[in-house]
Structure formats: C-alpha cells, structure tokens
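Left out: one protein chain. Kept in place: all the others.
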Amino acid sequence: KLDLNGILPPITTPFNDDESVAYDKLSGNLNIWNSVGFKGYVVQGSNGEFPYLTPDERVNVVKHVRKNTPEGKVLVAGSGCESTSATIEMSNKMADNGANAVLVITPSFYKSQMTPQALLNHYSKVADASTVPVVLYSVPSNTGINIPLDVLVELSQHSNIIGAKESGGDITRIGQIAHLTKNQDFQILAGSAGFMLGAYAVGAVGAVCALGNVLGAHVVQLHQLINEGNYEEARKLQHRLIAPNTAVTAKYSVPGLKTAMGWFGLQGGNLRSPLQKLSEPQIKDLRQIFVDEGFL
Amino acid sequence: KLDLNGILPPITTPFNDDESVAYDKLSGNLNIWNSVGFKGYVVQGSNGEFPYLTPDERVNVVKHVRKNTPEGKVLVAGSGCESTSATIEMSNKMADNGANAVLVITPSFYKSQMTPQALLNHYSKVADASTVPVVLYSVPSNTGINIPLDVLVELSQHSNIIGAKESGGDITRIGQIAHLTKNQDFQILAGSAGFMLGAYAVGAVGAVCALGNVLGAHVVQLHQLINEGNYEEARKLQHRLIAPNTAVTAKYSVPGLKTAMGWFGLQGGNLRSPLQKLSEPQIKDLRQIFVDEGFL
Amino acid sequence: KLDLNGILPPITTPFNDDESVAYDKLSGNLNIWNSVGFKGYVVQGSNGEFPYLTPDERVNVVKHVRKNTPEGKVLVAGSGCESTSATIEMSNKMADNGANAVLVITPSFYKSQMTPQALLNHYSKVADASTVPVVLYSVPSNTGINIPLDVLVELSQHSNIIGAKESGGDITRIGQIAHLTKNQDFQILAGSAGFMLGAYAVGAVGAVCALGNVLGAHVVQLHQLINEGNYEEARKLQHRLIAPNTAVTAKYSVPGLKTAMGWFGLQGGNLRSPLQKLSEPQIKDLRQIFVDEGFL
Partner (left out) sequence: KLDLNGILPPITTPFNDDESVAYDKLSGNLNIWNSVGFKGYVVQGSNGEFPYLTPDERVNVVKHVRKNTPEGKVLVAGSGCESTSATIEMSNKMADNGANAVLVITPSFYKSQMTPQALLNHYSKVADASTVPVVLYSVPSNTGINIPLDVLVELSQHSNIIGAKESGGDITRIGQIAHLTKNQDFQILAGSAGFMLGAYAVGAVGAVCALGNVLGAHVVQLHQLINEGNYEEARKLQHRLIAPNTAVTAKYSVPGLKTAMGWFGLQGGNLRSPLQKLSEPQIKDLRQIFVDEGFL
C-alpha cells in the first residue's frame, strides 16, 4: 500500500505574465523543495489553481512535476472533475504521466444532489477504474460539500481507496474516522498546518498543507516532533505556525501564498484571473505575520 | 439591444444510456418547444448539466441547438468557466456557433477571493472580449456566491452587459437592481418560475425557468397575464406553478426535471454521473405534485 | 376574526440615558403615529428590543402602548419566549393588558431540536392556551430557524392561529403559504417594507415593517396603491423604499432605526447594551440614503 506518512505540500502552479504556465519557475521551485524532507507532493490540490487549468494543462503539469521529482518521492495528483467519467479519464491520464495516486475532490455543483448514495457511487466508480490508488478529498470551504462520515467509512473498505485529505479541520470527525477505519490502515492526512498537532493526536499520519510551500522545513519538523512523542516542543512549533498558515490560506489564499513564496527564495509567479494580486497593505500585513512569529 | 423580454427555458441536455449526448433526443425536444411561445432558449444554464460537459461538447450542443431553432428565437448560451480566459474563449466559440448572447455564471471555487473587485474585473474582461452581449448569472444555491449589488449596478453600465439572471429569489434585491439600473435599460430575468410574479412586480422583464421545460405554455401564459395587468389571474396561475417548480428544482433538481419531461411528451434521457436517477417513491411523489395542481 | 389587513409597524422601545424604559418618549411617538393611517401596532417585534426587556417590562410596555392607542387600532404583542410555558404566561399577561393578538417568534436556542414536531407542539399549546389569537413569526436572520411550510400550513387550521409574519423575504414560500391556506382565510403579513409589493402580489394582506416607524405615511400609501391595483405607482414607491428599508434593518438594524426616527420628529431614545450607537460615518451614510430617495 502506498505510504503517505509525511508531509506532502500542495504545490502552487506559477504562471507567466501572460497567464501561461511557467514551467521553468515550477522546475526551479521543485529543485529547492526536493532537498526538504517531504514525503512527496500534491499537484493540483486547491492551491494549485487546478480549476483554472485546461484538461491538457492539468496533465502536462503533472508530467512536468514528475520529471523534476526524484523517484522516491510520492506524487499525488488532484484529478477531480464534476462528472464521474471526466474524473476517471483525468485520473488515468495523470497516472500515465507519473502520478502515484490521485486526490479526488467532491463534485459539488449540484449540492442538493450530492447525496450519500451519489458520493458513494462516484467514488466507487472512480476507484474501480483508476489505475492508481485514490485519496478522498473534502474541502467544504471551497465546495460547500463534505463526505458524510458513514460514506467515508464505507469507501475506506475499497481496496483502491487508501486515505483521505481532511481540510475542514473538524477534529472530532478526524478522530472518528481514525477510530472507525483502524482495521483498514486508512491514511488520514490533515489538510492544513493549522490543526496538524490536533489531527495527529487523534490519528492523522500525514499532512497536505499549503504552508509547506514556504515553511517546508518547519512543517516537516513538526511531523517529526510529534512522531518522536515530543509534544511540548511540537506544541510550541504548532503555535508559531498557526498565524502564518491562516494568512496563506483562509485570509489571503493562493495570492497570499504566492506572494510569500518570494520571501523564501521560491517563485510564486503570476495568478490566473479572476484571482487578484494582493494590495500593498495586504502584503505588508502578510509579511508582518511571518515576522511576528520569527520566520522572517 | 438584444431583447430578452419573455420566457427562455434553460433546456436540459439529454444523454444516452452510455452517457454520451443524445443529440436526436435534443432535436426532438426542440421540435416541440419551438411551437411554444418562448422568446428563446438558454443552453447550458444549471439545468443543462454544463459542468459535466467537456469544452468541445459545450460548443457542439450550442451548435446543435442553433441548427434546430428558428432564427427568430434568441439563443443564450451558458459560457461561464472558473477562469476568465477560459470564459472568454468559450463565449466566443459559442457565439461563433450561433449564440446571440452568453450567460456567465460567477466563478466560485475560491469563494473567499471572489471579492467585489475580482468579480468586477472578471465580468469586465469577459464583456470587453465577448463578440456577443453578456448576461450576468448569480445562482447562490449552486455556487455559494452572489454578485454584490453595487458590483452588479456598476457592471450594468458596460455596453456589452445587457442583463442579469437572478436565481437567488431575493425579491428585495431584484427590486433594487431594477431601481438602480432604470436608466440603463438593463434586463432582469427571474431565474425561477417560483417567484416570477413577484419579480415582475418589481421590475423583471423575463424569466429563465426550469419549469419551462415541462410546463412551457403555462409559464408563457403567466408572462402574458402579468404584462396584460391581469394580476388576479396571474396570481392564481403563479400559485399553481410553485409546487411543481420547487419539485423540479430545489427538491428533485435535474433528475426530477428529466423524469417529468417524459410525462409531457419530451425526452429527458439519461443523466451524467454523479447525478442519480430518482427512486420509485420519489417519482411517485413528484408525479403527485403535478397531479395535485391539475397539470397531469 | 381579527382583521390584520394593513400596516402595523413594529414599534421601537425608547430608553433613557440610564437604559430604563422611556415611557414618555413612547407616548410622544404614539401620539404622532396615531394620526398615520396604521391598522395598528406590533409591540415587541424584533425592533422593540424585546430580548432586552425583563418579563415585567414586557408587560408594562404593552399596557402603556394600549393606554396611548385608540381602541380602534389593533395591538399585536410579541410574547414569544424560549419555553412553551413562559410563552403562554406572557401571552395571557399581554392579553390582559390590552393586546388584541400575540405574535409568537420561533424558539431557537436548541436549533437542532426545533423539529417540525417540536414547533407544531409548541405553537399548538400556545394557541390552545392563549386568550387572544396567535400570529406565527419566522425571522431566520435573528433566530436561524424557519417554520417549515407544512408545519405552518397545519397550524393555519388551528382556530386560534390567524396569520403569520414572514420576515425571511422568501417570496416563493409566501406565495405557497397563500395558496395552501386559501380556504383558512389565513392572513400573511410581509415582515419588511423591502419586499412588500412582491409579497402582496402573491397573497400577503398586510405588513409589519420597521420602516413604518419613520416613513409610516409612505408605507401606508404603498399598501393603498397595491390594493387599488395601481401597480405602476406602487412599483415606483416600492423602489424608493428599498434602500431606506435595508438601511434601518439589515444594514444598521435598531441603532439605525432609532437614529433615523429623530429626523422624522420622533424620539428613538437610547439603546440597551450590548447594542451600540452608530458612529458618525454610519449616521452620515444612513442619512444620505434617505436623502438620495427624496425622503429628507
């Protein structure tokens, strides 16, 4: 079973001034990230601006990342589309281009119709057809949809579904998932650095956190401190990470994350419209948050 | 200026058993609808399952509908994508294939980033670049996003933005839009048959309503009764339409609408997964709702 | 059956500087309002700061209003409490002190437990025990709770429940209530001046609107225009009322309403903490809204 224990940052997709994909910037970033102790990468999580990429671009970005990533690192590719058929097609194209697993976000347009049965069918069909393992992905702040607990537990029994990325931050739910899937060796990934310690305390084994793009070494250290049982140091580090994490996710989202990348030797590049660059006061505020916790 | 005064049903996209687009069923439906007094059609509104169509399919369906629709009828095509650039490209392809206007849904994935400024930029760029007029489209139940009132009013002054489809049902907002755009001859379309009379009372001039797929003649009659000032009969008809309308929208959504189409000589066809067919009890309940109001 | 056709403003409760009830200011206001063509008053609707009054004050305010109101005007008193027993006791005390009917807000603290059955029981018990007729009251923006449509329809058949104040502004729901209660002569009151015309178009017969506190004559005129079938003039007036209405409700709430009262010869008086006075920029903005629509 593919091992996801560790930190897999959901990497950003840099764009050029004309909004085309900046493959050179992406390679440059990977070159730096490869020397951090990441377990691997998530390509085209929410921070990868995947909804703004064409189907061809989505596959090409995965291919490019694979080419620039050592074989030993795990590549999880976000392949979710609204329809089941498009998700299957995208999953297998990504697998053909080097993805070791696919991360499948909940379909969400017809919210009222995303019943337990609909989600169960969708994920079962995708997992049946995918040539690589599937990781479930709930991110209610973007989709307005969560996978119901009992659906998730039923899906955990599918041999090709190996884990879930939980981005909602509901620690009670994460604990209950860990409890109810303990016999399936189902791997729960915290979807944010903001609640990593809490999530690990109740059973998460890894994290897919945007903050890893900029503070990768610190996030990896938090993972290690927890695994060593050093809860006191872990708590101190966790505390320092919360504000920067909130700043590059809930508060300033991808524009904030790409801005911060520049301060850490990485290339955020341009955004795709309708995402907007941060204003000067926002940039100043964002920077101060990193300064306040001693990261700049 | 393109005249949208009238009923433009957001037509469904029928699929074959293998989930491919059933172009023959679509032609058959249009053949029937063409004899109802519709102003035109909306292709790929929310009821058209557009999030489940590939970019090529989206264009082809528009082309097919245009071919099967008399020239005098207005064709409004839903061209919205998450990115601004994809929306522009889709808008112009649809225009090239016969759309008289495009309906542009709010981008919604990065909800917290869809600020007034971001929406203003997005719609301005699309309207600048689109070769046909643009209709704004807010449908919070699907997207979790609404175009703020002041943004909408500012956009109403763009020469290539001719109206808005309001699906949220907020009658106060509709009245205020009518009031604040009265000098722009901005055309407000009620996004549902459930609140048509109320919306017209405060200034809407047309309606894009799912119920038109099945009860087209009645919806057209409601439009006429209101325009004739026959509010008493209008109210009676409006009352009868609410429950069937809710049944094929909020309650049973596209699966309900496609099921009901069969009862009115139309071909709903298959759905695309993850949408699920109604269960037998749901079908029975749906049918009873139409029976109760005397439509079956 | 008590006739509620008309405008019944939900009057504010003025306080002195020490936050005690300013009965003299209240009398002064009533003296002015009594000459406007109101059907009556709602005492201790949401605009009356009833959650901030002690049980004794609630009864005393009703008594005071009755004493200062001509007999021919209807007095509807907000008697809702969280528990059924307290609501019954309050209803009957208010009736003993001159209320012609009671307005009963949905209990809302244990939101998940306010099931259809719980609401049905609550209102049935209150209506059984109340010595005056009951008006149902849904105001989701304050309570997070709505009375489900089928519960409301079932309650409409209770001989001591004579109507409902609908403050949510869902015009589809209002139309459906009117349709499903047409044989009960159930009286629907629009809960805001913002959607009065739309609500009347589908069956409302009166309005309980905060704006009546300051623009009473205009709201009464809107009621008359609609009843005369003069929809064109009604629409124009409705349009002018929306922004001022939003300003004294959703935007600036009771603090805004009390501030505006001073501009129309009335005495808003102090607020009770934790409500806060408007800031100077807010007051300026509020005033401009009334100026823009020609009311100041």
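Should a chain be cited, it is by its letter among A, B and C, assigned in written order, with residues numbered from 1 in that chain.
To be clear about the criterion, a residue touches a chain if its C-beta (ideal position, glycine included) is under 8 Å from a C-beta of that chain, and two chains touch if they have at least 3 such contacts.
This one's a predicted model, so the numbers in the text were calculated from it and none came from an experiment.
> Just to confirm, in the complete assembly, which displayed chains does the hidden chain contact?
Counted over the whole complex, the chain not pictured touches A, C.
> Just name the one of C:S130, C:S167 or C:S253 that touches the chain not displayed here.
Considering the complete complex, C:S253 is the one touching the chain left out.
> Write down which of C:S27, C:N142, C:N160 or C:Q221 is the residue touching the left-out chain.
Looking across C:S27, C:N142, C:N160 or C:Q221, the contact with the absent chain belongs to C:N142.
> Which one, A:S192, A:S253 or A:S273, makes contact with the chain that was left out?
Per the contact definition at the top, the residue touching the missing chain is A:S192.
> Which chain A residues would touch the chain omitted from the figure, given the whole complex?
Residues of chain A in contact with the hidden chain: 169-172, 175-176, 178-179, 182, 192, 194-195, 197-199, 201-203, 229, 231, 235, 238-240, 242-243, 245-246.
> Residue-wise, where is chain C in contact with the chain that is not depicted?
Touching the missing chain: residues 19, 46, 51-52, 54-55, 82-86, 107, 109-115, 117-119, 121-122, 125, 141-142, 144, 250, 253-255, 272-276.
Definition applied: only the chains that are shown with their structure count from here on.
> If you take the chains that touch chain B and keep only those that also touch chain C, what is left?
Output, common partners of chain B and chain C: nil, no chain qualifies.
> Which angle of rotation, from 0 to 180°, maps the CA atoms of chain A onto the equivalent atoms of chain B, to the nearest 5?
It is a rotation of 180 degrees, to the nearest 5.
> With centres defined as the mean C-alpha position, give me the chain A-chain B separation in Å.
Here chain A and chain B have centroids separated by 35 Å.
> Among the residues of chain B, pick out those that touch two or more other chains and give their numbers.
none
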